[in-house]
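In what follows, a structure is listed as structure tokens, so that the remarks can point back to it.
Note that one protein chain of the assembly has been removed; the remaining protein chains are unaltered in position.
Chain IDs A, B, C, D, E, F and G follow the sequence of writing; residue 1 opens each chain.
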Amino acid sequence: MKIEVNGETRELAATHLAQALAELGWGEARVATALNGSFVPAAARDATELSPGDRLEVLTAMQGG
Amino acid sequence: MKIEVNGETRELAATHLAQALAELGWGEARVATALNGSFVPAAARDATELSPGDRLEVLTAMQGG
Amino acid sequence: MKIEVNGETRELAATHLAQALAELGWGEARVATALNGSFVPAAARDATELSPGDRLEVLTAMQGG
Amino acid sequence: MKIEVNGETRELAATHLAQALAELGWGEARVATALNGSFVPAAARDATELSPGDRLEVLTAMQGG
Amino acid sequence: MRDFYGVTLPTPMMLGTARFPSPAVMEAAFRSSGASVATVSLRREGGAGQAFWDMVRGLGVHLLPNTAGCHSAREAITTAQMAREYFGTDWIKLEVIGHADTLQPDPFGLLEATETLCADGFKVFPYTTEDQVLASRLIDAGCKVLMPWGAPIGSGMGLNNVHGLRTLRAAFPDVAMVVDAGLGLPSHAAQAMELGFDAILLNTAVAEAEDPAVMARAFALAVEAGALSTASGPMAMRDMAVPSTPVMGKAWL
Amino acid sequence: MRDFYGVTLPTPMMLGTARFPSPAVMEAAFRSSGASVATVSLRREGGAGQAFWDMVRGLGVHLLPNTAGCHSAREAITTAQMAREYFGTDWIKLEVIGHADTLQPDPFGLLEATETLCADGFKVFPYTTEDQVLASRLIDAGCKVLMPWGAPIGSGMGLNNVHGLRTLRAAFPDVAMVVDAGLGLPSHAAQAMELGFDAILLNTAVAEAEDPAVMARAFALAVEAGALSTASGPMAMRDMAVPSTPVMGKAWL
Amino acid sequence: MRDFYGVTLPTPMMLGTARFPSPAVMEAAFRSSGASVATVSLRREGGAGQAFWDMVRGLGVHLLPNTAGCHSAREAITTAQMAREYFGTDWIKLEVIGHADTLQPDPFGLLEATETLCADGFKVFPYTTEDQVLASRLIDAGCKVLMPWGAPIGSGMGLNNVHGLRTLRAAFPDVAMVVDAGLGLPSHAAQAMELGFDAILLNTAVAEAEDPAVMARAFALAVEAGALSTASGPMAMRDMAVPSTPVMGKAWL
Partner (left out) sequence: MRDFYGVTLPTPMMLGTARFPSPAVMEAAFRSSGASVATVSLRREGGAGQAFWDMVRGLGVHLLPNTAGCHSAREAITTAQMAREYFGTDWIKLEVIGHADTLQPDPFGLLEATETLCADGFKVFPYTTEDQVLASRLIDAGCKVLMPWGAPIGSGMGLNNVHGLRTLRAAFPDVAMVVDAGLGLPSHAAQAMELGFDAILLNTAVAEAEDPAVMARAFALAVEAGALSTASGPMAMRDMAVPSTPVMGKAWL
């Protein structure tokens, strides 16, 4: 299905968030995730289903002031 | 009944606000009134019943900054 | 003789300051004069002799802050 | 003779500055001297004659800002 | 000058009526300053109200009732409603005090009361801080006038946060703004107008001067001076000297 | 107001005549401000002198010739002598410039020229710094007026050393003092008068405004405001807030 | 020094990690300053995250994630939750920006997000204004630390409202306070500590210096200087001079 990942539309085979991260090459990466503006803890990624048009944010550490 | 007028307890015969103002000698005076913290317009004074323990504020113009 | 008037060298026939002013066209003008850095009052212009190379300043009113 | 030492009048037998310092108990002390407002170097104390009424200042180190 | 809820004031000066040594001195201050707005309040009837009411009406200026001393939105709203009836005006100088020592506005209570009163048809003059976000919320609520403080009420310190006031002024060029509270000297008032504010409101600096009528006049002249300065396009400040008298034609002496 | 060598001025404002876009604008600035003194200079005759002389006489104000641009006592003295004859006044605004970038007074040349000119019967208005020792020497030399700078000429920065100016003012309470140079905005002028100075002298801030006549008026109002403030006994500044509206009689709502 | 949610910091300096010319220069700045807290953020994974994470952990300082760029409480809350998981800390520098030009805090969004996050167990470091009423609401919500701004982020202006900051400090003597944003020079940082603040947080003034490591050291020394000054009981300021060298025993020469 098509979902939006960090602002870009992607076609994914995954049906759950954990799979999506793996498919996107972030299976092992240290990231924090939010789906449609709500935080999804790492522990909940396996059980989190995706729907077409979902907005997924995958964030990581960056410089800050 | 006993009601509190401008912070002082008064024994009044009046049962309505308009009567109370007259009884207090403010029948003709230019004043603004609030009962139990809520504004009572002049037009509503006749119809406004008093209950024992009511808190009546009778205000007038004063210097202000 | 040659004298310097307001920074410019001039050839003058005059031998005295008063004549020089007339020759320069300032006979009637309201001006203040200094010769070689010293003030020459109007009353002293007739009697003030000029020498070759003298430095004459002829000043007038101007805007000032 | 009488001379003024650091603001106080003293009767001294000494005729020269070096003797005066000794007589005042400052023979050995580290001090700087001025006579009548002028500096007298240590080397000149022996040769410096005193006159009645002289003003002698004998100074030493003190706190300063 | 910008208008205040459709009213164009003859002078950019608003004056309080409190703390004067006598009513006569207060009237003299209004006359000498030409102040066009007088702030008033409501207090418990003690017998003096009618006389004061007659006197302030006699000043022939716009009355601006305040909600001074109110520490909650509810108190301020009720006071505003009573004031509207008593003084016969929908103008209200809305004060919701957040702290007794600084008498600073409570941003939360102020916004709550403003929203209620604007919805109820009041023309709110909110006593506020220089906070730009609060200002935008008050404007969204319906305010067409803002009254940021210069310094704590009665302190006479002048403009404590010039950068903040300048930023506020620049952020809302079309909103009428009055510097209220904290002015102590005419130069403070002139500075406020030079920053582009539209008027000032003061009380203590005039009422507590040895000669209030003269000080009121001094402030009136200062605000006019500041307003004219802004209107006349001031020179740009320079970091170096520039001779005013022309150098050209200078004699060699 | 203190007098200036026996002359009482109608207004505490002195205005320069330089850098205006046109003579007409300059005249308008004098009219709108009611300035009571005009500063003028002497330059090499280029033909325009007579017309300017007629015009400034027409202003009906006191003329104060300056020695602008002089970098030595000798130059300044000769210029002063020429000015006395030309302008028919023994008033002289004595400038002995010490540095071309800052146009700051040269304390040494200024004192030397002042001593000579006072001895020669001039009424010297020395352009000086806020230096209190220099001031006392100028007063000893015969000055009854001092003109300390606020900031470098033409900078418009205002009062760079408020503490120094306050100290100078307090040190010589009986000497007339004019803040000269550096004022950029009316609030600067009001502040100078609030500090107790007796007048201001300015030029660039008015002449370089987009509308000089209006800005001149603004400064005139500001100096009057500052003077009235000083006369009316200002309140004392406080570090804490004090309610203007009385707390007594406040309703419980 | 006051503690920060139970943590006593070795130095009263917090340093941002952004805008440095290189990671190596950033590390040098942390080493030279001994800063004890590093602020970090979360951004979209672009590949560089892991390396930065390894590097900041290597600094051996406390990490303080921020919610920079969030303009609503909801955004800030979600970002805070993600940061807690990623960085493994319940410390959060809470920014809810109210205006893009000034980057000033939004008092309303900030309070809303603070109440939610405190209830959710976060240790909130709110980026706030000097507003005392807002401060008391944040403290009521559970904040044990406040981070008032000195001036707009990245402006380097220093402390724009000294009176307001002094009042805030005095109002809540037991709350740890960090001056955050706007510091441009070490003297600004020393002044903040002299006013009684407990630490400073800065970034741009260090990162944009020509030599960030040296500037970081300069700020570290300045905050220590200010803290020691407050601890050592400063002299009272006087309006008049007092000789340091004793007059007694002065020679008559």
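Basically, a residue touches a chain if its C-beta (ideal position, glycine included) is under 8 Å from a C-beta of that chain, and two chains touch if they have at least 3 such contacts.
Just so we're clear, the structure is a prediction, and the values are computed from it rather than from any experiment.
Engineer: Could you tell me which displayed chains border the chain that was left out of the figure?
Structural biologist: Output: missing chain touches A, D, F, G.
Engineer: Looking at the whole complex, which of G:Ala113, G:Val145 or G:Ala190 touches the chain that is not displayed?
Structural biologist: Per the contact definition at the top, the residue touching the missing chain is G:Ala190.
Engineer: Which residue, A:Ile3, A:Leu17 or A:Ala34, contacts the hidden chain when the whole complex is considered?
Structural biologist: Touching the chain that is not displayed is residue A:Ala34.
Engineer: List the residues of chain A that touch the chain left out of this view.
Structural biologist: These residues touch the chain not displayed: 6-7, 34, 37, 55, 57, 59, 62-65.
Engineer: Need a quick check: the contact residues on chain G for the chain that isn't drawn.
Structural biologist: Residues in contact with the chain left out: 16, 18-19, 41-44, 46, 66, 68-70, 74-75, 78-79, 101-104, 152-157, 184-188, 190-191, 194, 203-205, 207-212, 214-215, 217-222, 224-226, 228-229, 231-251, 253.
Engineer: I need the residue numbers on chain D that touch the omitted chain, in ascending order.
Structural biologist: 6-7, 26, 29-34, 37-39, 41-42, 57-65
Just so it is clear, only the chains that are shown with their structure count from here on.
Engineer: When you check each chain against chain A and chain G, which touch both of them?
Structural biologist: Chains touching both chain A and chain G: none.
Engineer: Between chain B and chain E, tell me the centre distance in angstrom, where each centre is the average of that chain's C-alpha atoms.
Structural biologist: Whole-Å distance between the two chain centres: 33.
Engineer: Any idea how many Å lie between the Cα centroids of chain C and chain D?
Structural biologist: Measuring from centre to centre gives 65 Å for this pair.
Engineer: Approximately how many whole Å separate the CA-defined centres of chain B and chain D?
Structural biologist: Chain centres of chain B and chain D, defined by C-alpha means, are spaced 94 Å apart.
Engineer: Please output the residue numbers of chain A that touch at least 2 other chains, ranges allowed.
Structural biologist: There are none in chain A.
Engineer: Where in chain G do residues touch at least two different other chains?
Structural biologist: In chain G, no residue touches at least two other chains, as defined above.
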